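Apart from one protein chain that is not included, each protein chain of the complex appears where it belongs.
Moving on to chain A:
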Amino acid sequence: MFDNLSDKLELTFKKLAGQATINEVNIGIAMRDIKRALLSADVNYKVAKKLVEDIREKSLGESVIKSVSPAQMIVKIVNDELTEIMGGENQPLNLPPKKIPAIVMVAGLQGSGKTTFCAKLAKRLKKNGKNPILVAADVYRPAAIEQLRTLGEQIDVPVFSVEEPDAMKAALGGLEAAKSGAKDVVIVDTAGRLQIDEVMMAEAEALKNRLSPDELLFVVDSMMGQEAVNTAKAFNDRLDFDGVVLTKLDGDARGGAALSIRQVVEKPIKFMSVGEKVDDLDVFYPDRMAQRILGMGDIVSFVEKAQETLDLEKTMQMQSKLMKNEFDLDDFFDQLQQLKKMGSIQGLIEMVPGLNKMVPKQDLENIDFKPIEAMISSMTKLERKQPEIINGSRRQRIAHGSGTRVQEVNMLLKQFSEMKKMMRSVNRLAKSGRKITTENLALDKFLKR
């Protein structure tokens, strides 16, 4: 398996004679690679087949620009094609401003992440000045109501539920509660159901008919395989939903299911869920998803996410420190706090193309915040400013004070110095105006040696 379609294609073209142009021979092999890449990303095999045919036609028609390789050209064509299928642009939640309360209904398979999504959506709407109420219409799964209730408490949004196992009663009751409680959005969480479960699908349909939701969202696990298409199609045939929510994108699945669903049901993907915290919800960006499916990282998301969360002033300070190479362990500590706000380091690293390959994975996987914080807290001010003075006995004291082992202190100091080195490389690239890519970073590292 390969990490990245563009690497794979470069390799394919390198092996072929006459690689300077796209022709019938090399394109055949390239298309085989693309098809396999799509299948390995869980794109439905029928969708993949059609896609490859389209890409083939477009590639052959394309005149080769001199400055790029055929492989690069094809990757671009594939990327554009995928982005287009994904819907071109992000589509927002469509709640009519004058209808009060507006109704959102959520449906999907078991374990796809509906309940968590409902809470995240409520939190998001609240942040945007809305006054939502959650309705627990999953009356079957043990403790589903308690789960929604606990989440509701976390985000300070009321949760309506009924005692009896009657989803309709819960939904209608929730609607009434919204009206009497002056809530402007009702979010109805429904039970997970299989598309072949006639009774349960009929229930969902009845709920839809009775509630006439303004947004009926289909929640789907981004790790889903080939059946995603049939499932989405069945839900859509029955419920004619308005949009799709992709969950568990903080995992490392390529998420080809998203592409298949989009292609087959032609409904926009509106949100993506990227973690277990109630803040971990993002609007959907088709172009980034296309790149993810192709394994090409997600530099844009990374940059935006960083911008949103990081304290701007601190970032500026940090940047100037980095530039002057004055970055110390105190700053590192601050940065850790900020990173924590952003989610896992691993997740961030994975969004940057190439960086996941460049930074040794073990190092990253071993980063656990608590001991690091403890260790830095156990250092003196001077030690934090000048880590190089931390000798053997100081290391022992720090380990003792933070309840860690000397090896861990060593590891931290090593990681810190590695990080500084990397930051320097990034800085140099940024200054010279070159793109921050794996190749350029590696090159810089090499030149520095």
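The definition used in the following text is that a contact is a pair of C-beta atoms (placed from the backbone, for glycine too) under 8 Å apart; a residue touches a chain by one contact, two chains touch by 3 or more; residues count from 1.
Operating definition for what follows: contacts and distances are computed from a predicted model.
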{"item": "Absent chain [UniProt protein name; select from \"Thiamine transport system permease protein ThiP\", \"Sigma-B regulation protein RsbU (Phosphoserine phosphatase)\", \"Extracellular solute-binding protein\" or \"Signal recognition particle receptor FtsY\"]", "value": "\"Signal recognition particle receptor FtsY\""}
{"item": "Given A:80, A:184, A:205 or A:227, the one touching the chain that is not displayed", "value": "A:227"}
{"item": "Residue of A:84, A:198 or A:276 touching the missing chain in the full complex", "value": "A:276"}
{"item": "Chain not shown: contacting residue from A:12, A:26 or A:195", "value": "A:195"}
{"item": "Chain A, residues in touch with the chain not shown (by the definition above)", "value": "1, 36, 39-42, 44-46, 109-113, 140-144, 146-151, 154, 194-196, 221, 223-228, 230-231, 248, 250-254, 256-257, 276, 344, 346-347, 350, 364-369"}
